[in-house]
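Shown here: the complex without one of its protein chains, the others still in place.
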Amino acid sequence: MSVDNSPGSGGGRSMVTLDDYRAAARPLVEPSAWDFIDGGSGDETTLRENLTGYRRYRLRPRVLVDVSRCDTRTALLGSPVALPIGVAPTAFHGLVTPEGEPACARAAGEVGALMVVSTFATTRLEDIARVARGPLWLQLYVFRDRATSEDLVRRAEAAGYRALVVTVDAPVQARRVRDLRNGFALPPGLVPANFPEQPADGSSAELSQQVARRIDPALTWDDLAWLRSLTRLPIVLKGVLTAEDAARAAELGVAAIAVSNHGGRQLDHSVTALDALPEVVSAVAGRCEVLVDGGIRSGSDVLVALALGARAVLVGRPVLWGLAVSGAAGARDVLSILATELETAMALSGRPDLASVDASLLHPRNA
Amino acid sequence: MSVDNSPGSGGGRSMVTLDDYRAAARPLVEPSAWDFIDGGSGDETTLRENLTGYRRYRLRPRVLVDVSRCDTRTALLGSPVALPIGVAPTAFHGLVTPEGEPACARAAGEVGALMVVSTFATTRLEDIARVARGPLWLQLYVFRDRATSEDLVRRAEAAGYRALVVTVDAPVQARRVRDLRNGFALPPGLVPANFPEQPADGSSAELSQQVARRIDPALTWDDLAWLRSLTRLPIVLKGVLTAEDAARAAELGVAAIAVSNHGGRQLDHSVTALDALPEVVSAVAGRCEVLVDGGIRSGSDVLVALALGARAVLVGRPVLWGLAVSGAAGARDVLSILATELETAMALSGRPDLASVDASLLHPRNA
Amino acid sequence: MSVDNSPGSGGGRSMVTLDDYRAAARPLVEPSAWDFIDGGSGDETTLRENLTGYRRYRLRPRVLVDVSRCDTRTALLGSPVALPIGVAPTAFHGLVTPEGEPACARAAGEVGALMVVSTFATTRLEDIARVARGPLWLQLYVFRDRATSEDLVRRAEAAGYRALVVTVDAPVQARRVRDLRNGFALPPGLVPANFPEQPADGSSAELSQQVARRIDPALTWDDLAWLRSLTRLPIVLKGVLTAEDAARAAELGVAAIAVSNHGGRQLDHSVTALDALPEVVSAVAGRCEVLVDGGIRSGSDVLVALALGARAVLVGRPVLWGLAVSGAAGARDVLSILATELETAMALSGRPDLASVDASLLHPRNA
Partner (left out) sequence: MSVDNSPGSGGGRSMVTLDDYRAAARPLVEPSAWDFIDGGSGDETTLRENLTGYRRYRLRPRVLVDVSRCDTRTALLGSPVALPIGVAPTAFHGLVTPEGEPACARAAGEVGALMVVSTFATTRLEDIARVARGPLWLQLYVFRDRATSEDLVRRAEAAGYRALVVTVDAPVQARRVRDLRNGFALPPGLVPANFPEQPADGSSAELSQQVARRIDPALTWDDLAWLRSLTRLPIVLKGVLTAEDAARAAELGVAAIAVSNHGGRQLDHSVTALDALPEVVSAVAGRCEVLVDGGIRSGSDVLVALALGARAVLVGRPVLWGLAVSGAAGARDVLSILATELETAMALSGRPDLASVDASLLHPRNA
């Protein structure tokens, strides 16, 4: 992919940055759904710090390096991708686009990004897989009713998903203040499509309680063995934020860790994924791949994450902004802007490929 | 107590956080009384920093821990309580609710919190004890007229109070700028009920001067022996902020220390209780219990205080907000929100009981 | 002096803090004169930081100390004073009150503060001395025309001044942006009263140029010997901000150093006096007294300065605010507020006298 600075085609001439998509998406999304997507837990300290954390880092560019081609290709759990970028699993794409998750999968495939599909998709995982053109991973909650989870695993395997991303930072639902004030519920007709049974009247139940009722708060490390017995798909733990847990995960043969605080939506005042990244990278010592999410809003954010040892980043809300603005085209444009910014930042840093992105890129001042 | 995310019943559907109660209470309280409650001393630097101090800490959550039940029970000076939370002693509850301190005592008992009754209550301490359903401690100033203090101690013992909390950070009254500007005085009919004699005309005297006139500024460590000779009740020193004083208190057999800067109402530019907590915990080395107050506004604040070594926290102004909004029900709802937030934060931190809450929960970055 | 929390009598019921005097004074002073007094040099970074520097320090109060009497007495170069506070030398008191410097001298004497008279007073130094009731020091610039300086020294001796304060941070005039924009000049009729000859038309010359023309930018350490040969009065160097210069001054027998950045009016982006104080105190190692000025706005600021090793503080602008509001009574009230705040802060810190104020009072966190 060559550096292309032309403004995004999906959203009109003024869509130059990811934040432009945020501004454009906001009026297009029903307010309580916007709050569900945009908000975090508690007083949203962690939500904010996810963004500001990246602003602390300063890049040390090298000069007089041949950057006529900047190569952003990598592989994630063996699947080659054009970009060290994936779509983070976010629930209910139907809230922002009638096209739902298939639009997003198409967009990811077109730019060469990984897509991680949420268990709580509004399209069946098989229907998403049918239109996808790149690698798909399935995000999984382990439910009190293990049969439901087991069924999802088998369906993911059958549909060609290449990894299972087990979310471990949501044993209970956090207090999301905006949702509690709004009494947020899925609009009529929108349902978590992967589950056979649905509530009779979706609009009457608060969404967070539906989710809370299903997820097993008693899940422990011992249950990983059960999960691994079900499938040969590699397992990714999402929500690890400490060296201790990272080391244990690596020991148990987890294929990858997604360092994450759930986009500031679970434990408020949690450490940021960015601040936890170095200790996780150091603890796993190459035994598994490390991804990071939360707060990525530009190509230089991606570069910072990679310099700290992440193999790739996951991007959540910005993709939803793209979907809200213009469906698949918008999501693709969001990812393309990020790709272009990344390539530009690599070129201006004198790092023509991802192998040359390491800790020497970061100034110690604020790191 | 199981996690319950439903919005507070006491204050209507939008009472989700403690700050919601602050906003709701403000217009319900007479402005100069509001300033008396809300304000601090000097330029209110300490008042503000009490709040912002907690925002500096970041939590390191552990994952894949069974958090299906989060146990918040502990014991304070031998009394079992459901929560590591107490109501801080605050004067004149009659300023915010006609029910006065009994409403507060009922609320504390219903949620399983400790209540510390102020010497300057607007209800007699015996009347508070009569309705209380949980442990009560009596906060005590040592007066120039020792007979008055002695009388209070005997009455507290007789009424079943379980500890005496001696305030040591108010030998003189600080300059509370809002009160000085307002010329704040208790409204007619409201009196410090624990004292037999009252000023003939309460409205004409400035409250702070009443208080200042009574409290003995010459109190020293030697007077602790006198106090201990009066009673077998355990003694808690409230207002200690240094390792030096904490060590001395522990040596002298004090049962507990409440690390406190008096809610930002006494020495302005004082160190915060939160910043002093580690040195106090270290100095007493387990010889007495350590509590902390000032700035607790959410469950994660409680968690931070416990992780730094406090056995429990005391909460002052938020309980008054609850009382102002809807009396006992409001105070109970405030404490319930705090309890729910604490349990949620424990669950999302992978700490299913208070024994598992220790310094490893805090990220060194801003600690 | 006993603790008195009653609001100031000089400025009406709402004059509780020094900043109240600032607010009250502003509309009473001609705008360009206000800017001359209020402003600093350059972009006023140093002016602002003089204030915010004090906000960084946190006090560690000791408890159970007898603080029934807090003794603020000390001695400055042998003269006993009731307070560790002096009036900083500020030019042209006639700009804010028709009473001029005598009002200020009366106020200082009444509260027991030192007064340092500016060379550029609008009243003759002899006339100030006549009404003063406490110790006076004379601030001195060394002029290109040494005879003028010599004459001032002899007059100061004759009038009973007890020390000469040589300003060494103004060899040239800084760019004071507000004055340059305003083209500030002394109003007709107001003149630097200590000089026999005056410009024919004071209103036509820019004040800063008058000053600049007189002061000798070639003054060096060698000239101190000349100055000492003129007088047996002790010499204070005002404007020292480094250990190197402080050590040299002490070696040369200077009696005191006033650590100062000239109230943010000379070198912009200078270190603050507060930040320089520890290195100066350490460098002089008790060989001379150390005073500090710049940014003192409350009693706890005084306490911070003393804890860092200053023997006393000098206060400039706040005294002018008091003079502007109500002449001598206002200046006295400003100094009284500061005294009361200091005593209160001492009592609440458990420091009943100045000997007990040392570095253990400061928390290391932000110091």
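In order of appearance the chains are A, B and C, and numbering begins at 1 in each one.
Keep in mind that, in the parts below, a residue touches a chain if its C-beta (ideal position, glycine included) is under 8 Å from a C-beta of that chain, and two chains touch if they have at least 3 such contacts.
Bear in mind that the values here come from a model prediction, so they are computed numbers and not experimental data.
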Would you mind listing the shown chains in contact with the chain that isn't displayed? A, C
Which of C:Asp20, C:Asp38, C:Glu101 or C:Asp268 touches the chain that is not shown? C:Asp268
Selected from A:Leu47, A:Val67, A:Val111 or A:Ala256 as touching the chain missing from the view: A:Val67
Touch with the missing chain holds, among C:Glu30, C:Asp43, C:Asp145 or C:Asp358, for C:Asp43
Quick one: say which of C:Asp38, C:Asp169, C:Asp293 or C:Asp333 touches the chain that got left out. C:Asp169
State which residues belonging to subunit C touch the missing partner chain. 42-43, 45, 168-175, 177, 180-181, 183, 208-209, 212, 216-221, 223-224, 237, 239-242, 244-245, 266-272, 275-276
On subunit A, where is the contact patch with the chain that was removed from view? 3, 5, 7, 13-14, 16-17, 55, 57-68, 298, 300, 304, 340-341, 344-345, 347-349, 363, 365
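Note that only the chains that are shown with their structure count from here on.
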Which label fits the chain touch graph of this model best, line, ring, star, complete or other? line
Distance from the mean Cα position of subunit C to that of subunit B, given in whole angstrom: 42
Centre-to-centre distance between subunit C and subunit A (centres being mean Cα positions), rounded to whole Å: 60
Numbers and ranges of subunit B residues touching at least 2 other chains: none
